[in-house]
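The complex appears here minus one protein chain, its other protein chains still in place.
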Amino acid sequence: MADVVQVVGTDDPVRPLFTAAGELKADARNGLGLDAAALRDLYQKMILIRRADQEALNLQRQGELGLWGQYLGQEAIHVGAVAALEANDWIFPSYREFGMAMCRGVDPAEMLTWFRGLSHGPWDPRKYAFAPLAVPVATQVPHAVGFAMGSRLRGSDDVVLGTFGDGATSKGDWHEAMNFAGVFKAPVILLCQNNHWAISVPLAKQTAGSIAERAPGYGFPGIRIDGNDVLGVFAAVRAAAERARRGDGPYLIEAMTYRMGAHTSSDDPTRYRLDSELQTWSAKDPIARYRSWLQGQGHLDDAAAAAIDRAAETMAEQMRSRLRAAVPAPAGEAIFDRVYERPPGPFIEEREEFEASLEGT
Amino acid sequence: MADVVQVVGTDDPVRPLFTAAGELKADARNGLGLDAAALRDLYQKMILIRRADQEALNLQRQGELGLWGQYLGQEAIHVGAVAALEANDWIFPSYREFGMAMCRGVDPAEMLTWFRGLSHGPWDPRKYAFAPLAVPVATQVPHAVGFAMGSRLRGSDDVVLGTFGDGATSKGDWHEAMNFAGVFKAPVILLCQNNHWAISVPLAKQTAGSIAERAPGYGFPGIRIDGNDVLGVFAAVRAAAERARRGDGPYLIEAMTYRMGAHTSSDDPTRYRLDSELQTWSAKDPIARYRSWLQGQGHLDDAAAAAIDRAAETMAEQMRSRLRAAVPAPAGEAIFDRVYERPPGPFIEEREEFEASLEGT
Amino acid sequence: MEPVTMAKAINLSLRDALAGDEQVLVFGEDVGTLGGVFRITDGLQKTFGVDRVFDTPLAESTIIGIAVGLALRGFRPVPEIQFDGFVYSAFDQIVSHVAKYRNRSGISMPITIRIPFGGHIGAVEHHSESPEAYFTHTAGLKVVAPATPGDAYALLRSAIADPDPVIFFEPKARYYMKEEINPSLEVPIGSARVAREGSGATVIAYGPTVSLALDAASAAEKENISLEVIDLRSLSPLDMPTILASLQKTHRAVVVHEAPVFGGFGGEIAARISDDGFDLLEAPVARVGGMDAPYPPSRYEKLYLPDVDRILEAVDVALAYG
Partner (left out) sequence: MEPVTMAKAINLSLRDALAGDEQVLVFGEDVGTLGGVFRITDGLQKTFGVDRVFDTPLAESTIIGIAVGLALRGFRPVPEIQFDGFVYSAFDQIVSHVAKYRNRSGISMPITIRIPFGGHIGAVEHHSESPEAYFTHTAGLKVVAPATPGDAYALLRSAIADPDPVIFFEPKARYYMKEEINPSLEVPIGSARVAREGSGATVIAYGPTVSLALDAASAAEKENISLEVIDLRSLSPLDMPTILASLQKTHRAVVVHEAPVFGGFGGEIAARISDDGFDLLEAPVARVGGMDAPYPPSRYEKLYLPDVDRILEAVDVALAYG
């Protein structure tokens, strides 16, 4: 009989960087190879995406967006993870990764047209190696794994990041994809943004187990880390990515964080959660923490911080005005254009009739 | 931050019974409270169900059954698990649990009408606390968990056994149900019959991980045991059932065994597996092993063994003749009778027309 | 009684079902503390406790899977699927088990699956689907869709009381439509309703398109065209007698739903009318529905979905036929 407990992760390059509690060790923090400019860049990105988040919420309140899903509090994950990847490593997001998309260079105003109801996918995923948003929870995880399997078949050394929430780990697709990742040793980093809530369902009602600890059951390592530490996220994703690039297969990272906003602008969290919880997590705000660390290291002075804040204001202004100026595509195009590459005859006729019917209006 | 590794199973009553390799400890073997008659009964049941398996295969070859799925080699699990339960603890089988059904008292000849194409469910599940066969792999696991949740809501102390193959653990439904079991602390024993193959796909291609080790990820304990040891299976299921009955929730048992026959009578395993593997496992045959143990203990003499063999012959003969005598239900009844409890008008009309159309034939 | 919204009527219906039968259980994502993303289950957990109204993990297939297990245990489960677009991952449990379990066990499955459906709410992708045709084609299920608060109340009572599985589609765009309801009126499954009498043509609708059809009828009236509007309420079984009775008067029919026309449930209705009513028809049965394309970004939903103009055009064609 085989041993009951399988030993996994002797090749685990992530765990040594972290304490048992999932905190980046002090020596690892200094060994990331990031110079002052790079460290400041992480800060700037967090400021920018938080400002964008706030601006989008404002726009939603002004009726300019149909919906907004804040990522307030999760910026360290968005910024740290993207910074740890190469530009051609594909990212498969769920629906809350606006910040990640911005870090990849997707135009925020263009991306907001998704939330404005103008497009199901305003950016070209190939240009940014950033897949479309996936609304049905967890369904993107098999895509990430399949893409990574493809990278392996191609002999390419790019890796894939698939990211999802804590709620997503309850779905069958999540499990099946984890298992495929293990079997095919796919070069994929599976990044759980455990923000403690799935709409109104708290983590304890979502699962009685541990998400990170599930990885060995699929034949690869996993770790739970502090998701509010941008350097910790960077370190974990980079180490996992290097491992995957070397051909050692998948890695599961459970980044513990907190959804400081509502689930979306349609949600009212006062119905289900205590203010005190929010207070506790506010004290762990990823940006404030990182700012004081940066300042303590002498990497960020007041002038630099102010310049970054100004850059964020400019970005927000542009985002606002460019969103307002976004010109909706003609209806025929928006509804029919991208359904088929080779549209069937009856489909073309239906489109033509539709477009003809609009001419009068 | 919480600890990365969650400690599970301090309440685990199963593990102490087994060695790290999943073998029942010698002292535990003697502490099961089974007297000689009970120990002999386990033997007799294994003989009976193996004989039934052989007989069904013969019947299939003679064209009396459309299909047969042998459980040859898995008898220790079938017999040990059922013996460890109370008669009103429901069992949710997949499609290979004919032996379990027999142990529950389901008439084998009647049950074979399923394989003969006469009925989708020839027995009353309530009478035997034995659910219908579930063909779509893993779909029965949520049913088992739901039933167990219901037992808990009722304040009843019955527990549920959900059983499935190694292949089933790759399905989303399996995962979702495991997670529900943990969250709702359902009184359910999740019994994997790991027979090393899912049709032609060997365990190593089914998962890179360990099935038993997945349990902590759902918040309850799991263990991998020797599934070819009927007393080991009995001990594990009984301890897990007692734990569940006490209200301590689910338990995952991965019983390692081997599918000694073809996947089904439609399958040809010579296309994908080596004879040597079969040889290796033949040496671990659950019945031969148990017989020599019983004999060594002085619980089974030659006369008793011969009597059991004769009983098996009689059973096989009856099964054969009673199956051949099975009278198919009238077509109208077979097709329409059990679809709705309150059949809609158009459905009743369709049935009437159908039955009228048969009158001429 | 005060006029209530359809959302409230469904809430009351669940409340009365929970109060009237201890075996009724309500569960799904966010139905407990939050009271559902549409507040349909508001307050129910408070009244009936966490054992009878409970949140589940995020897993539609097993939400339905446990309903099967609970039904076997003697309960009367009323699971919620949060949005139409998320029922697909539960499809296997619904088609392979909910619909067929009685047929292989003899044990009834009194499961009512509530699904808010349809568009016109300005939502992002996957929140505006009309998947009813996938279920009407599934033998073993009953499928209903109310169009008014009163029918929503009564039909849901009938669905929960029914010993067989019922897919209960709630037209989410009508959740805030108000009317007085009479909880003692019964609406049996399988009975359509003439929502407005008329003589020129019959408009057949269900769920969200019923009020659209009524609007079309009002608009037509101004042009002296008299439309009869049938609210199907029940899709499977389908109330053909009510439809044919109307065609005896009008001889013309237009079917309206939000789902794409191709392969949609309108095809079944049209095929059946064209068969049973072959000699009655003076014009082909017209179908007005969503485009044969995925549901578009919300800015375009009004153009994608049927509207009064498209209904009236179809009526005009039918009237001019011959």
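Just so it is clear, A, B and C label the chains in written order, and each chain counts residues from 1 on its own.
Here is the rule we go by: contacts are C-beta pairs under 8 Å (C-beta built on N, C-alpha and C of every residue); 3 or more make two chains touch, one makes a residue touch a chain.
Keep in mind that what you see is a predicted model, and the values were worked out from it rather than measured.
**Student:** In the intact complex, which of the presented chains make contact with the chain not displayed?
**Tutor:** When the full complex is considered, the omitted chain touches A, B, C.
**Student:** Which of these, A:Gly73, A:Pro142 or A:Gly209, touches the one chain of the complex that we don't see?
**Tutor:** Only one listed residue reaches the unshown chain, and that is A:Pro142.
**Student:** Among C:Phe48, C:Phe117 or C:Phe265, which one is in touch with the chain left out?
**Tutor:** C:Phe265
**Student:** If the hidden chain were put back, which of B:Ala87, B:Ile199 or B:Ala288 would touch it?
**Tutor:** B:Ile199
**Student:** Using the document's definition of touch, tell me which of C:Ala99, C:Ala147, C:Leu214 or C:Val256 contacts the absent chain.
**Tutor:** C:Ala99
**Student:** Can you list, in ascending order, the chain B residues touching the missing chain?
**Tutor:** Residues of chain B in contact with the hidden chain: 66-67, 95, 114-120, 135-137, 167-168, 170-173, 198-201, 205-207, 266-267, 271-272, 328, 331, 334-336, 339, 346-347, 350, 354, 358.
**Student:** Going by the touch rule given at the top, which residues of chain A touch the chain that is not shown?
**Tutor:** 90, 92, 120-121, 124-126, 131-132, 136, 139, 141-151, 153-154, 172-173, 176-177, 179-180, 183, 338-342, 344-347
**Student:** State which residues belonging to chain C touch the missing partner chain.
**Tutor:** 61, 85, 88-89, 91-92, 95-96, 99-100, 103-104, 125-126, 133-134, 136-140, 236, 238, 259-260, 262-268, 270-272, 274-276, 278, 281, 283-287, 291-294, 321
Everything below uses one rule, namely that only the chains that are shown with their structure count from here on.
**Student:** As a quick test, compute the distance in whole Å between the mean CA positions of chain A and chain B.
**Tutor:** Going by mean C-alpha positions, chain A sits 43 Å from chain B.
**Student:** Can you work out the whole-Å distance between the CA centroids of chain A and chain C?
**Tutor:** Their C-alpha centroids are separated by 36 Å.
**Student:** Using Cα averages as centroids, what's the distance between chain B and chain C in whole Å?
**Tutor:** 40
**Student:** Chain A: which residues touch two or more other chains?
**Tutor:** Touching at least two other chains: 170-173, 205-207.
**Student:** Among the residues of chain C, which ones contact at least 2 other chains?
**Tutor:** Answer for chain C, listing residues that touch two or more other chains: 57, 59, 61-62, 89.
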